[in-house]
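Omission of a single protein chain aside, the complex is shown with its protein chains in their original locations.
Every chain is named by a letter (A, B, C, D and E) in the order it is written, and numbering of its residues begins at 1.
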Amino acid sequence: MPNQPISGNDLARFSGPQTFMRLPSADTAEGLDVGFIGVPMDIGTSWRSGTRFGPKQVREQSAMIRPYNIQTGAAPFDSLHCADLGDVAINTFDLKATIDIITKDYDAHLRHNMIPIGIGGDHTMTLPILRSIARKHGPVALVHVDAHADVSEDMFGVKVAHGTPFRRAVEEGLLDCDRVVQIGLRGTGYTAEDFDWCRDQGFRVVQAEECWYKSLAPLMAEVRDKVGGGPVYLSFDIDGLDPSAAPGTGTPEVGGLTAIQGLEIIRGCRGLDLVGCDLVEVAPPYDTSGNTSLLAANLVFEMLCSFPGCKRR
Amino acid sequence: MPNQPISGNDLARFSGPQTFMRLPSADTAEGLDVGFIGVPMDIGTSWRSGTRFGPKQVREQSAMIRPYNIQTGAAPFDSLHCADLGDVAINTFDLKATIDIITKDYDAHLRHNMIPIGIGGDHTMTLPILRSIARKHGPVALVHVDAHADVSEDMFGVKVAHGTPFRRAVEEGLLDCDRVVQIGLRGTGYTAEDFDWCRDQGFRVVQAEECWYKSLAPLMAEVRDKVGGGPVYLSFDIDGLDPSAAPGTGTPEVGGLTAIQGLEIIRGCRGLDLVGCDLVEVAPPYDTSGNTSLLAANLVFEMLCSFPGCKRR
Amino acid sequence: MPNQPISGNDLARFSGPQTFMRLPSADTAEGLDVGFIGVPMDIGTSWRSGTRFGPKQVREQSAMIRPYNIQTGAAPFDSLHCADLGDVAINTFDLKATIDIITKDYDAHLRHNMIPIGIGGDHTMTLPILRSIARKHGPVALVHVDAHADVSEDMFGVKVAHGTPFRRAVEEGLLDCDRVVQIGLRGTGYTAEDFDWCRDQGFRVVQAEECWYKSLAPLMAEVRDKVGGGPVYLSFDIDGLDPSAAPGTGTPEVGGLTAIQGLEIIRGCRGLDLVGCDLVEVAPPYDTSGNTSLLAANLVFEMLCSFPGCKRR
Amino acid sequence: MPNQPISGNDLARFSGPQTFMRLPSADTAEGLDVGFIGVPMDIGTSWRSGTRFGPKQVREQSAMIRPYNIQTGAAPFDSLHCADLGDVAINTFDLKATIDIITKDYDAHLRHNMIPIGIGGDHTMTLPILRSIARKHGPVALVHVDAHADVSEDMFGVKVAHGTPFRRAVEEGLLDCDRVVQIGLRGTGYTAEDFDWCRDQGFRVVQAEECWYKSLAPLMAEVRDKVGGGPVYLSFDIDGLDPSAAPGTGTPEVGGLTAIQGLEIIRGCRGLDLVGCDLVEVAPPYDTSGNTSLLAANLVFEMLCSFPGCKRR
Amino acid sequence: MPNQPISGNDLARFSGPQTFMRLPSADTAEGLDVGFIGVPMDIGTSWRSGTRFGPKQVREQSAMIRPYNIQTGAAPFDSLHCADLGDVAINTFDLKATIDIITKDYDAHLRHNMIPIGIGGDHTMTLPILRSIARKHGPVALVHVDAHADVSEDMFGVKVAHGTPFRRAVEEGLLDCDRVVQIGLRGTGYTAEDFDWCRDQGFRVVQAEECWYKSLAPLMAEVRDKVGGGPVYLSFDIDGLDPSAAPGTGTPEVGGLTAIQGLEIIRGCRGLDLVGCDLVEVAPPYDTSGNTSLLAANLVFEMLCSFPGCKRR
Partner (left out) sequence: MPNQPISGNDLARFSGPQTFMRLPSADTAEGLDVGFIGVPMDIGTSWRSGTRFGPKQVREQSAMIRPYNIQTGAAPFDSLHCADLGDVAINTFDLKATIDIITKDYDAHLRHNMIPIGIGGDHTMTLPILRSIARKHGPVALVHVDAHADVSEDMFGVKVAHGTPFRRAVEEGLLDCDRVVQIGLRGTGYTAEDFDWCRDQGFRVVQAEECWYKSLAPLMAEVRDKVGGGPVYLSFDIDGLDPSAAPGTGTPEVGGLTAIQGLEIIRGCRGLDLVGCDLVEVAPPYDTSGNTSLLAANLVFEMLCSFPGCKRR
């Protein structure tokens, strides 16, 4: 039988190991279908820091999640062998070194036939992950939920930081640009061309206001059409959601998606050939109730429930 | 004239007695139409504790509420004689003893012809309340707002805790099962059958996703049809609402109802023969802004405004 | 070239002067198109105090805003010469004296041809501002977003406090009553006539429940029809929004507008002859995540983007 | 038998009425030896506000105090008939009016032979209290614990605010200046003469640094010598203590007294003819753990234990 | 070589497993010299709950501790084989059942020749631990640091709760009463006899005021004389320390020990035959800075450094 989370009926939820959903730990991805990987970093952030504690808090809150998804019928632990692979041993004083360490770590894990779910940490981490993903799968499609396009040319002259990963990914050929969708973009910027660069690459840009007041189920049908037919990476920045839903993040932007829309996006990815995911930018020092981490943990669980091979009951 | 709350024009809101809405206290329910009863307990909780301070904080925040409901026209203190009956003297070290104390207290109050509104406290309290209610009224209909069905067989082998009250209530014949509605259920569980047990009893189960993006006024028309024609109990777990609306609770679940939907549910109960209500699971240590308690206090006020005999202007 | 905010690419956002959007300071409004003016006061509040720190915190959070409004295309700093005029030197022990100081300060600024944006501070401040505005422009139209009508006859016998400014403004002939709209009113009151007084003056009162579940773009078309054709003042009390969107305020009321509706209202004021605005009632001690101040800062920026003469790209 | 607090063995501490130590309430001081009086105000503050919620929070935390003082042997409820007299009905918009209301309220209470303990609220309140005290007892001695001398000539031209009460008291002849001691003064000021005015009146000024690293028992022997032999008023500003002991206050100053020294001062007042006391400047919005209110509640209890007529066991 | 904590030079401190000091986990005490055991419970508390999260937070903060004790020279991991034994699987709804589970768990661990350090959790846990300890070692000496004597006859008629463990322990013959020391007692009580019962058993009671203003090194020499010459248990309630040092606890009492005195007490236990220790009553919901947990983690580390067999460099 695949690994099972410790049940809240066997051990009180505020007890036990602090792995994702209190699953077993594993040192290697060998034999796993899915691995949870913490990337505790915040040195790529531009406003509030603190995401270095994100993996810790998301795992703590994940203890509340039970193994069966009542709303979708997904029972991931019936069929998927999952474990918590611990944290990438980042170098907290050196952003460049950290980026290389992440790729190296992912490369090692991806020698095995496993889907990695990265728990951040700031969004810088997605570039080194994509490098590893693309090395294995070639250029991938991308579903990117975020308040920001993260395609800046640079930040203070630095080429890789939390505002630039997708510009770099395009330049390096890591993305199949016609199969990229960005959802939730909004906020303020520097020029009228901020999102145009994305569109010029062939991205489908869904600004937040296109999502207001409605279910995103129809949008996700369109998304599946666009990104289907090949490997897909899902990168979910918690600040894609509105600050009322996810206050504990470093660069919140007003007018964002609801938590429900966040759930719909991930559930709408079912059927896609997901080869990797991440959930980034949870900043515990600003998450005074713990509920942003809780939401993030649930979104990670929903990713698992949308994976190829996840059984439904 | 019925009891009146102290007016904010007579005494500054941050001042005065900490009773519900700064109403007079009463030692007995004699002569009252409605009594507010605190049930300060959290030893039935499974994740975060702290609801023992719920009655205190809900009363504190209730000082902001003025006596007339502008939106519905309800003027409860024109016709209903209300008082704060203080707290049940629970035994904080013994869950079983506490359960019996609650029933005994309610029995005493219900010798008088009064509608009790319980302010929790964890959801365990609803079972002993229903025992007392059913002793007086026979099996009652139930409108139950919650993220969780609270129908577990047991928790750690314990038969009565905050995840089991409605299973026990059914077994003990306290509910008229064809007249039970549960609204807002969601989250994760252990088996695909989690909510099926409810449906098998004849409950109408309204999962949260059925409520997304829309007014619940139509649903409440259906609810009134189903539960009308006899005594009804309303149990409102604040975690039925989304964590963005009600962060200060012990087992929050993502994807819940909005505060507005919460208002619509209670307003939609007008016309029913409400014989008792409760508002449970406010956990002040996690309510950093005080706004969950404020919302809870308003929901309690709206219950009052939906009661039989409440005049409108 | 008009004044520009310091760019986040030139100086890290957590750095630099604490002016609105890190714009230059100015001692006088001479030559400005728009001036930001702090009014740090809370002695007009009736429940929680703390708004005296509002201007400080709104300015701090405004450092996150970039100069171009992606969603509307507005590029205010292309055409409008803006500066931060600092704070009104209020007298924190004397409400009456403070009210006079505000008017005097505004009078001095309004000798220049500038649109003032007041950052509060409690809502009492709007009365002395309107006195100054009306001295220059005559009676003005008003778009008023709030949970409360703020038209009480008095509070504890005091004629000017945060619950009375618009009653006084009407009495003093500062408003063109047929061109007044109040949006978001709700909550509880003392009599059935609470909002009737407003309607009797000719105000259009849009209660919160009229706004639930829908875009306010159509409403704003109606609003523009009603208030257009002359000078308009916009007063935005952050408690017009729901506590889930804006927890950090002194008298929150449940069932309010969403942040998105707040944006729509301000964007919907484009085309009006706005002659002054304010954003009031942010109470930092209750804004534990800082996100209420962030939202307020964005709403102020949106005001700027809706001003006559603001260029679009 | 005198009034007794509700015992924590009879009713859980987080339960019951929110009076001081859960004592009975009283509408009048008739028959009482001691009365607790809340003065919920903050409009006299110059930096952080919030003391309006002080009485509420001090009462809430006082529920933890048991009736017998183990360290001193004092058993106040054996001999002193105590009750909570509720709050002074201050006018939160008008500092001058509030000052008069306080005096009037105290005058009414002092028609009875009772010792009042005022729970603040900002320090402005001590002036109107002293007016009432002096009307009954003539000029009184004063033991004043504080970081600040509170003898400013005025604040923004206002004669009565939280930085001026003792200058006014001297001018009005309310104090017996040779029998005044100020303890804990420190911090920064405007001139070298700041504390000289006090010394010129005959006050004994004990600056905080005179207290560092040592027991204040010897100092209190000296104090008793100086202030004994007639009626004494004790005014304890919580900011006399160091911010590490009492973080929840509006104008904290570094380098202050320890909580232990605070206890020693009050215990050292035993034997004096105390005719009134107050504990002021607790600001709950800045008391994130609740422990400042808890400390304040204990200091109030210690006042009671030092009163003439308090029995020891 | 004995188990080593993960070094902060190998893996960033905010990363890695959440065991005590990031030591290896172990399922059994076999082969260990010292085992860390979480006891996540709060259902024995009488005021604020929340200690159920104590073990989690103490472990999280323990990641900051490095392996060598600079001040004492202790290098525990040179000679002592240590591991984290995880949590006792308590029953959060049943205090009596939980008590038995703790004893059973400890019994199993104590079949091996290991010193257990319990991390709480409320103080109720010490009774079942002492039952297990006494079964192995016979009646033991006790060094007990606390604000409270914890020798109540009962609480609400319940014989075992967080205010009673040492009364029960005496009755059950678990303690060698002539070798018991209680340090830090203070606060308020119900009768003049509260601490007399202790003294009547032969306990040395060191009230907090005996400790004020001085090093406890001399006291600890006396303590070693009294309790030496046989097995000793050390029970450290974090509320023995002053709220300024340890705000995050459930029943804080003013006038307590400093953190430095806490260190001195534990360091002063060196040379004793310690057979078990615990650190109890850390309540994370009230530990807003995390520093109470940090202090607790350091106190646990100091216990380890005082153990028999701990090498010094």
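Please note the rule applied: a residue touches a chain if its C-beta (ideal position, glycine included) is under 8 Å from a C-beta of that chain, and two chains touch if they have at least 3 such contacts.
The model shown is predicted, which means the values in this text are computed figures rather than measured ones.
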Displayed chains contacted by the hidden chain, counting the whole assembly
A, C, D, E
For the chain that's not shown, point to the residue among E:6, E:41, E:294 or E:310 touching it.
E:294
For the chain left out of this view, which of A:3, A:18, A:46 or A:132 touches it?
A:46
Touching the missing chain, which residues of chain E?
7-9, 12-14, 63-71, 73, 75, 213-215, 242, 244-245, 258-260, 263, 288-291, 294-295, 298, 301, 313
Residues on chain D facing the left-out chain by the touch rule are 46-48, 155-156, 185-192, 194-195, 207-209, 212-213, 242-244, 247-248, 251-252, 254-255, 286-288
By the contact definition given up top, give the residues of chain C that touch the hidden chain.
10-12, 14-18, 25, 38, 40, 52-53, 55-56, 60, 86-87, 89-92
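Basically, only the chains that are shown with their structure count from here on.
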Between chain B and chain E, what distance separates the C-alpha centroids? Give it in angstrom.
40
For the pair chain A and chain C, the C-alpha centroid-to-centroid distance in angstrom is 37
At least two other chains touched by the same residue of chain E: list those residues.
46, 48, 52-53, 92, 155-156, 286
